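Then we have chain A:
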Amino acid sequence: MNAHVRPGDVSPDDVAIPVVSLKGIEKSFPGVKALQDVSIDLYAGEVHMIMGENGAGKSTLMKILCGAYASDAGEFFVHGQRETLSGPQDARRFGIAVIFQEFSLVPHLDVAQNILLGREPRGLLPGQIDLRALYAEAQRYLDMLGSDIDARTPVHRLRVAEQQMVEIAKALSQDARVLVLDEPTSALSDREVEQLFRVIRALQSEGVAMAYISHRMAEVFELGNRITVIRDGQFIGTKMPAETSPDEIVTMMVGRAVDMSYGREFCKDPGECVIELRNVSSTNGIKDVSLHVRRGEIVGLSGLVGSGRTEVARAIFGADAISAGEIRYCGGTYRGTPTKARDLGIALIPENRKTQGLALARSVRDNMLSASLGKTFSTGWFSPRRATEIARSLIERLRVATPSPARRAGLLSGGNQQKVVIGKWLNADSDLFIFDEPTRGIDVGAKAEIFTLIDGLVKQGKAVLMISSELSEIINVCDRAYVMKDKRVVGELDRSNLRQESVMKLAVHHG
Partner candidate 1 sequence: DGERIAVFTKNQTNPFFQVVRLGADNAARQMGATVTHYIPTRPDSIPEQISQIEDVTVRRPNAVVFTPVDFKALTPAIRRLNEAGIPAVNMTDRAERGNFVAFVGAADYDLALTTARYLFQKMGGQGNVVALEGIKGTLVSTERMRGFTDALKEFPNIKVVATQAASFQRLAALQVMENLIQAHPRIEGIFAANDAMATGAIEALEAAKRQSLVVGINGTKEAIDAIKAGKMLASGDYSAFLHGCFGMMAAIRNLRGLPVPREIVFPARVVDNTNYQSLDIAPDQMTCPAWDSVVTPGRS
Partner candidate 2 sequence: MADLALPTGLSRRLHVRSPGIWVILALLILVFAVTAPGFLSQRNITNIGQQSSILLILALPMTLIILTEGLDLSMGALTGLVSMGIALTSSLGYPVPVAILVGLSIGFAGGLFNGVLVAKLQIPPFVGTLGTLGMAQGLAVVMTDGQSIVDIADAIPDFYSARVLGMPAPVLVAVIAYAVTHFLLYRTQFGVAVFALGGNREAWKLAGGHVDRCLIAVYGFAGLMVGIAGFLFTARMSAGHPTASLGMEFDALAAVALGGTSFERGNGWLFGTVLGVLAIGVLRNGLNLLGFASSMQVVSVGLLVLVALFIDGFRRGS
């Protein structure tokens, strides 16, 4: 495209004209000012990182860029030309493609139909689809990604990571000049992340402009050409990676300094064993899993996506039935349902907050109480006033950004939704907390808060089992970790040998 712009070489005062720019964007939702006078430029061949706390307005800004939301005020330029953007069709016309934070796949259509959704090659009759061309074309994009997914598989049969790949192929297929990626790696494990980065770099050299939202500091500095920070819907500043540091970015995001080392005092003598799995297999696929968690320790569960970590959590919580083996809880055998697990003091913060964690149409208050109704209102009488009080104190404790406890949970940003799910279990006063990807899609500030919180839990003598796809978290936070591969536990690592290489070796190469 622009011959004088090489990837990575862009600076704001370059003579180049941005491919697209947004100027003075304003956007309000009822009760929330989501964006205030935000401007952003995207140059050909650059990866423009957008950072900000949960609810800062990043996704909203990107949705405006791709025509999904209409802005209340502001201007939109393509190659310096002022244009109007009245819907997704317009955005497509300008070559803007998006990989959304929430998947936009249709479960019962197959991979090819999803990739080319709305742009199917036409056949002879009006409206007819040329199936041959459809599959050929879809396959081309899958190949480009180096993915071995079959284009004819219905999408609902794919694993999360595979679905993410389809999502990426879908964006690729639009031959976009501008690509927006909203937390594309939050559901991917390191291997797939590597694959994605290769694609991004290839696109970069082809001159595609990219806006990339992420909460993972490492990849921000690895990929980004520029970093723009948004706080509370306001533009804070744009930095070149070479001229800044993670600490500075975090300070810009949060408005104060945050300790990101997650440094904590590791547990020296854990208490009695809370949960123990002995050779457990479940109907959902885990095989012969043995592990235990003691009071006062944070135990990590690591592995590639699809290795079966979620299934272990679900088996413990009774969400999936056990087909063999034994689970011992506080010394006694137990096999149960989620209700029994909860009553015994087990908490599960599930990996998908929207479908498994929250009732999006209900209020923050109601969600926060949903796991502890029996405990809080033991007589059976429900007191709305008491519920509101409890919700308020949890909102304060977790610093949930919500105007009131009565706000619908679905209207909160992803990170704040996650805090609501955690709040729900804090109130249930459990002994064992299972966190499944607790920091997925959560900003650094909140991440630090959540780890402080988890640390506080073990200090009180609770036990924590934490699943995370981010190795750094496992390594920095956990007292001990198990590594899973192909639905089995392939190794246990304690503090002394809990290192990146040792985990990866087990997760990828074991057996």
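What we mean here is this: a residue touches a chain if its C-beta (ideal position, glycine included) is under 8 Å from a C-beta of that chain, and two chains touch if they have at least 3 such contacts; residues count from 1.
Selection rule: all candidates are chains of the complex that A comes from, given by their letters.
Because the structure is a prediction, the values reported are computed rather than measured.
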Touching chain A in this complex is which of the candidates 1 or 2? 2
Could you please specify the touching residues of chain A with respect to candidate 2 in the complex? 66, 68, 87-89, 92, 98, 100, 102-110, 113, 117-120, 123, 125, 127-129, 131, 152, 154, 156, 283
